[in-house]
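A protein chain is absent from this complex, but the other protein chains hold their places.
Moving on, here comes chain A:
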Amino acid sequence: MSYMFKQLSREWRFMLRQKYLLVLLGCAILISGFSVQSGLNEIEQQQQTIERLTAADEADRIDAQHKHDEFGMLAYYTFHLTYSAPSDLAFAALGERDIYPWKHRIKMLAIEGQIYESDTQNAELTQAGKIDFLFVISALSPLIIILLFHDLFANERNSGRYDLLVTTAKSPWALWGARGAIRFIAIFLCLMLPFYVGAWVSGTSLAAIGLVSFYCFIYLAFWALLSVYWGRNASSAPKVASGLIGIWVLFAFITPILGDLTINKFVHSPKGGDIVFAQREAVNDAWDLPKEVTMDAFTATYPEWKDHVAMQSMFEWKWYYAFQQVGDQIAASMSQEYRDAAKKKYQLAGYASLLSPPLLLQRILTHLAETDAVAAFKYEQQVRDFHRELRLFHYPFLFAQGEFNKGELANMPSFEKFIIEQQDDRNTDSAQSTNK
């Protein structure tokens, strides 16, 4: 143990005397620190947005409830905030939160259009993404590792010291092992320290910190070992660096781009805008259709209201909300196709990531941080399910035409309560399956 410590301590002191290594390590800690700060700022902004919208949503709802006495009108003007709160690890891996919407203000109208409305925005604008910790680790850190390790052997050969070093060292570990280990420990700490500070600020669980550390360690070790292996017999450091940078470009850019192109070529999906258009067309067309057509389509899904669809006047709210429901039913197959394609693409991207370590790390860490496409799909489904709860709450008042007491609005579902109930249900299910 003391022998190993002596070797590491010597190489640590030796590294501290090499200015270019110190500059490189300084750059690493600065870039990592900047990315963590940037991630924390982004998440804080998202949390502030949620707080602000929650307060505004509550105020709007109370205002609508004061202004409108007619139930259909009240339902029309009442918005419901839904959101996917960032996890305590999201600051490190912002993931798909740039691309998939994480908040909506929905109402009792057709839901599919409300979900995919933001998909009609120019997605290319979000492609540049944000510089988060995951970007620094997966895309930039390999370059720093290459710069640190590419000349480990070549520099010594080139300056004529290699033979003297090898014949003097008591063992290869005493020289190359200790030197490589110290460089690796130094770069690992420089890259990870800002993350640990960010995790502490963010209240990240120790388990998540441990897992992130483990995956980053494996990833950085992969690049370090590759650099050492690539340069083991070389005497020209620039040649080693060129080869390694070529591998980095292949893994970090060419493979993901080719993978993306291939997946998009073979997996076709309707655009979000198409779903919005189809649903809105259906809703607009309904104004001109005989009311029975709409009501028949509605009661096919909700047969419990088939005895309450008769209308006394030209316009009734139940008919209005029925054709909103039918709009969703018409867009349903396209929406399902969209979701199936998105899931298929995600699945295929998983296979492509096996050929690209940076992509694989991004996939693993965004999954841990719940900022990947899976988390976005889950949130989207939660919005859909919550909207169904809203309908189930509203339909009795619209169709049964019973007495409406504003006090009953206290029982109206809220997204926050809905999520908590879902969580409780899951916990109960898992407790029951454990007991079995």
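Everything below uses one rule, namely that a residue touches a chain if its C-beta (ideal position, glycine included) is under 8 Å from a C-beta of that chain, and two chains touch if they have at least 3 such contacts; residues count from 1.
Note that in this section contacts and distances are computed from a predicted model.
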Query: Going by UniProt, what is the name of the one chain that was not included in the view, given "Copper transport ATP-binding protein nosF", "Amidohydrolase", "Stage V sporulation protein AE" or "Heme exporter protein A"?
result: "Copper transport ATP-binding protein nosF"
Field: Candidate in contact with the missing chain, chosen from A:174, A:211 or A:412
entry: A:174
Field: Per the touch definition above, residue among A:159, A:312 or A:405 touching the missing chain
entry: A:159
Interface with the unshown chain - residue positions in chain A: 3, 6-7, 10, 14, 17-19, 159-161, 163-171, 174-175
